[in-house]
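Note that one protein chain of the assembly has been removed; the remaining protein chains are unaltered in position.
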Amino acid sequence: MDFLIQLFTDPVAFWNSHTLLISQIGINSILASSMFVVLYSGQLSLAAPGFMAIGAYTAVLMDLYWHTPLALNIATGTAFAGVVGVAVGLPVLRLRGVFLAIATIGFIEALSLGVILNLPITGEGLGLKNPNADPLGGINIVLVSLAVVVFLLWRLTKGRLGYAWTAIRQDELAAQSQGIDVARYKLIAFVVSALLAGFAGGAESHLNFFVDPNEYGVPRTVQVLTFAVLGGSGNVLGPVVGALFLTTLPYVFQQAGDYIGVVSGAILIAVIIFRPQGIVGRGGFAFVRPRWWPRAQVRAPSTR
Amino acid sequence: MRRHFGGVHAVDGVTLEVEKGSIQGLIGPNGAGKTTLVNVITGYVPFQSGHAWLESDELTGLPAHRIAGLGISRTFQNIRLFKDLTALENVLIGMHTRRRDDTLAQIATLPMFRRDQRSRLDDARGLMETVGLAASDIAGRAAGTLPYGDQRRLEIARALALRPRLLILDEPAAGMNPSEKQGIRELIERLNEDGLTILLIDHDMRLVMGVCKRVAVLDFGRKIAEGTPAEVSIDAGVIKAYLGSGSERVVTSAPGASAAGDTELAGEGSAARPAVEPQKAILEIEDLTVSYGPVNAVRGASLRVATGEVVALIGANGAGKSTILNTLSGLIRPDSGTAVFDRLDLTRAKPSTIVRHGLIQVPEGREILARQTVLENLELATWGRRDGSAKRTQIEAVMKRFPILGERRALRAGTLSGGEQQMLAIARGLLARPRLLLLDEPSLGLAPQMVDEVFKAIQEIHDEGTTILLVEQNALRALEIADRAYVLETGQIRLSGTGEDLLHNPAVRRAYLGG
Amino acid sequence: MGQQILNAIFIGSIYALFAVGYTLVFGVLDILNLAHSAVFMLGAAVTYTLVVNHGQSFWLACVLAIVAAAFMGLVIEYICLRPLRRRRAPPIAALISTIGLALIIVAAIEQGRPGTLFAWLWVDGANPVTMPPGTFPNPTWHVAGLTLEGSKLAVVPVSIALMLVLGYVMRFTQVGRGLRAVAENPRAARLMGIDVDRLISLTLVISSALGGLAGILFGVALGGISPYIGRDSVEVRGLAVIVLGGMGSIPGAVLGGYLLGFIEVLAVVLLGSNVRAGVAFAALFLMLVLRPQGLFGAQLRERI
Partner (left out) sequence: MRRLHLVSWLAAALVVAACGSAGGSSTGSTNSYSGKTIKLGAILSITGAGGVYGPQSRDGMMLAVDQINKAGGVNGAQISLTVRDDASLQTQSAQVAQTMIQADQDLALLGPTLSNSAVAVHPLAESLKTPILAVSTTGINIVPDCKFPNTTPCSYVFRDSLGEETAIPDNIQSYAADAHPTTAVLLVAQDDKFSSDGGLIVQNTVGKYGINLLKTIKFNKAEADLSPYVTQAVQLHPDVIFITSLGGIPANIMTEARKQGWQGQFLGGNGFNTATVSKNAGANGLGARSASAWYLGNTFPSNADFVTAFKAAYNHDPDQFAAQGYAGIKIIADAAKRANLTFSDVAGDRDKLRAAMETVNIQTPLGPFQFTSTHDVKQTVWIIKMDGQGGFTLVHQIAAS
């Protein structure tokens, strides 16, 4: 409780003493957004952590060996993730539903266990020390970029691209009949998601003095998926809300103490059962929407 | 152009030319291959042989989105709107191909983008008005929640948004009542006057006859006739294809050819002598109302079936026939009204309980288990029964009655022909020891001789004392064997009477051909 | 090499047994039950607790553990799946709700220490524990330089026998036909008077019982029973197996299990230990890209 109390009574002190938590929420939100993009175009891709790892390792290695500026490192990491995104996206495009999900899981596991743990340059199991990290200062970068990401996605979902994605998610056949090149737009979504994940990875690595190869595995992808789905994958705000909700859960329910795992599991089930479309779900904040608020037009994914 | 489809030649060497600026009709009974033809043209189903051109552009082998890009847009027989999106969004998506990639513009939220967006919105609203939708009040509603007729119109608006060179309408009027049909008909004519070339697929002859300059008739994947409506409507082959074999004696010319406008059936219905409702019925439906979301599929229908009867339920596509049957089987729950089968409240009971009580449905499209063998299908049909040995003997008996099943017992049901599958479905129904057998479109898409087979079987089953509620496209055949019949139109019972009466009631022809 | 083949056969049997349960549920429901690995772990944990902390006989413990696992099957159906089916929720929702349940089960074991809420279920927290020697007969022979160990050898016949039985049931019994009917066409099944919900519950029970049994055999033979054996050892590999074999196909899952077992062992022998996991998942990825329907799979079905 004292967590919430401080939040409302003394927000400034709260902000200063929880920068890491807040940054983490930001990172998770960006990750969830990357998951959102694929879900929004009707693809259940779980590759996010893989692209994260690529972004993170690229950024840190560039810093360690070439001492290049942070912005460049993260940018390069992001770009590299995007390139790999194309390489992975092309072959798996025709897969749908769980098949895509499992293929992408195969990708992240092969990457983390097969590649990262065996490349000398990544420090293998030793991980990478990242002396120039700035855990407390990173928050601004994270929050600003989160704002940008959300804004961009919001614009995208409102434009030609977004309409195409929605159409594909809703009904691929009908989408084709409207002249939409399904394969092309699916790939775009896949790559955009890769870029976002790569960026999140790069940014997160700047918050940590250590890059830990174990943080880019299946548990992470499950976590990110949960953020996106629980928040609601039909609205740009969904993933952010989901990340916020689940990341702060252990702090909000501190009195659950050791049983936090049990509690959050129960909450997860409860929410998904009573709001299968996610917390934000259909039509954005329609369920708390004041009269003057424009009616959200984007919808949750259809059940097909 | 040939297209090999599953076991049968769905489209078999059909040649079809659509004259620019005309309305070309394409008719034929269900399962004639009309939709398959459209799917091939629009790139959903690959060509096996043959070619297709749009003016100078070859379509053969192009993916669907490219074909759409070339200017062929279509609607779907079973409406494929983006259900969760608003009506307006549906139309906007239709503009995809002629909308330049404005991603950057709108990321920057440039006024230029806003202007385009505004013009697009106006455009979309305009299109909705064109097809007769009041944009102002439904633009913001989720497409899936619109009434049936509006959804049809919206799909046309979406198709128009492509600015197509050729518009293909696949059964645009399916399941509409005469006045709605009239609306669609006027719409089609209006669009054509604006210079749009239209390929109209429908099995409602009256509509096609009314609007088309030329009509081609498909039956079993072959083109059996082509010409002006007048020519086609007196073509014996066509009449046969339409009314089922052996029906010529009843009908001398395909009805609708001289359709004198559309008078609501109800008028004539009142004239028609109401049938004597049986006193004690095994099935009693009172004032049943069923709806999918806001769409009312059945509105206050009431009917009764007495033991030993064959009762036919006829009417247009989407008139609500199947909905009633599914409600009886407990697959759908009604909004209001009662349905009682021998003291069992069908509006509450679980489907399995209903079956155990002896109310068995042979569903439309057979729904046999394609991946299991014929024998397994039959054995499954005895699920509800506990009498081991009796099962066996009866399965044997059934396989004697339908020898074809006996021969094919070890084959996967999916490999059977349509007619064989229908036999299997009926046999399955029998094995469940029905006290009331619901048959949904048993002759759907079957060859005439197969249809005869099926009806022979139904007749026999009835003679053995099984009560039957029959839902049938082939109304004439249905009425021939029915003791009584109900005519269903847009979810309401319009007429009822003995089979004989209705058989000779001119309104009936319009009623079922009106679908 | 001989020894390695034995290793492969053993772990292959475990994979197969676990994956059969996975694939059964997917085949009938088109849903990935991510709580399956938690049930696997629970089977091992309950057996250990009953024997060591509650002084039950080993055999009784095994039976009770399987019962407990089967009961978890019902819990999954009634809490995680049925409510969502009722609401026609997107299948991805079921993914999340089962994740939630897995979270609860693992957390409950994790927090089981003397004097806590779950002490009756588990007292070793996150500590891995091993069946004390002598709690079960475990003869060991040394033949031609090979080590044949009872507890490991036992796994093979048990798995194979069970899978034959299951195969027989699915193929030749009325229940089996019913299950296949539900899998192929629930609507038709309903019309034929099959109580679909009952059969689905049954599916979950069978699947979870198998999962639990796999856990028991695994824990007994290898020791190191901890809250994480499910998550770490079989969860993702189980996915790999059912994809290799073909989603929803029981013989496929069996074959896939042994296949993965051999792939992993061969990777160790031929390619050097550290690439083992990487190879397995690369194989998974390739399989999906080249032959998505797997070895035995039916045509793809496009549901999540």
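Just so it is clear, A, B and C label the chains in written order, and each chain counts residues from 1 on its own.
Everything that follows uses one rule, which is that a residue touches a chain if its C-beta (ideal position, glycine included) is under 8 Å from a C-beta of that chain, and two chains touch if they have at least 3 such contacts.
Quick caveat: nothing in here was measured; it's all calculated off a predicted structure.
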Chains on display which the left-out chain touches in the complete complex: A, C
Contact partner of the left-out chain, one of C:Asp30, C:Asp195 or C:Glu264: C:Glu264
Candidate in contact with the missing chain, chosen from C:Ala16, C:Leu121 or C:Ala277: C:Ala277
Touch criterion as defined above, residue of A:Thr78, A:Gln170 or A:Asn208 at the omitted chain: A:Asn208
Residue in contact with the excluded chain [from C:Asn33, C:Thr47, C:Ser226 or C:Ser249]: C:Ser226
For subunit C, residues in touch with the removed chain: 3-4, 7-8, 10-11, 14-15, 107, 110-111, 113, 125-130, 132-133, 140, 142, 147, 149, 218, 222-224, 226-228, 231-234, 237, 264-265, 268-269, 273-274, 276-277
For subunit A, residues in touch with the removed chain: 6, 13-14, 16-21, 24, 113, 117, 124-127, 129, 131, 133, 135-136, 204, 207-210, 212-215, 217, 258, 261
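Everything that follows uses one rule, which is that only the chains that are shown with their structure count from here on.
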Furthest chain, CA centroid comparison against subunit C: B
A-C or A-B - the one linked by more C-beta pairs in contact: A-C
Whole-Å gap between the CA centroids of subunit A and subunit B: 45
Distance between the centres, which are taken as Cα means, of subunit C and subunit A, whole angstrom: 30
Residue numbers on subunit C that touch subunit A, as the complex places them: 26, 32, 34, 79-80, 83-84, 87-93, 95-97, 99-104, 106-108, 110-111, 116-117, 231, 235-236, 239-240, 243, 247, 274-275, 277-282, 284-285, 288-289, 292, 300-304
Footprint of subunit B on subunit C - complex, ascending: 174, 177-178, 180-181, 184-185, 187-188, 190-195, 298
For the subunit B and subunit A complex, residues of the former touching the latter: 42-44, 63-66, 68-69, 73-74, 76, 80-86, 89, 92-94, 96-97, 99, 101-103, 106-107, 109, 113, 140, 142, 158-159, 161-162
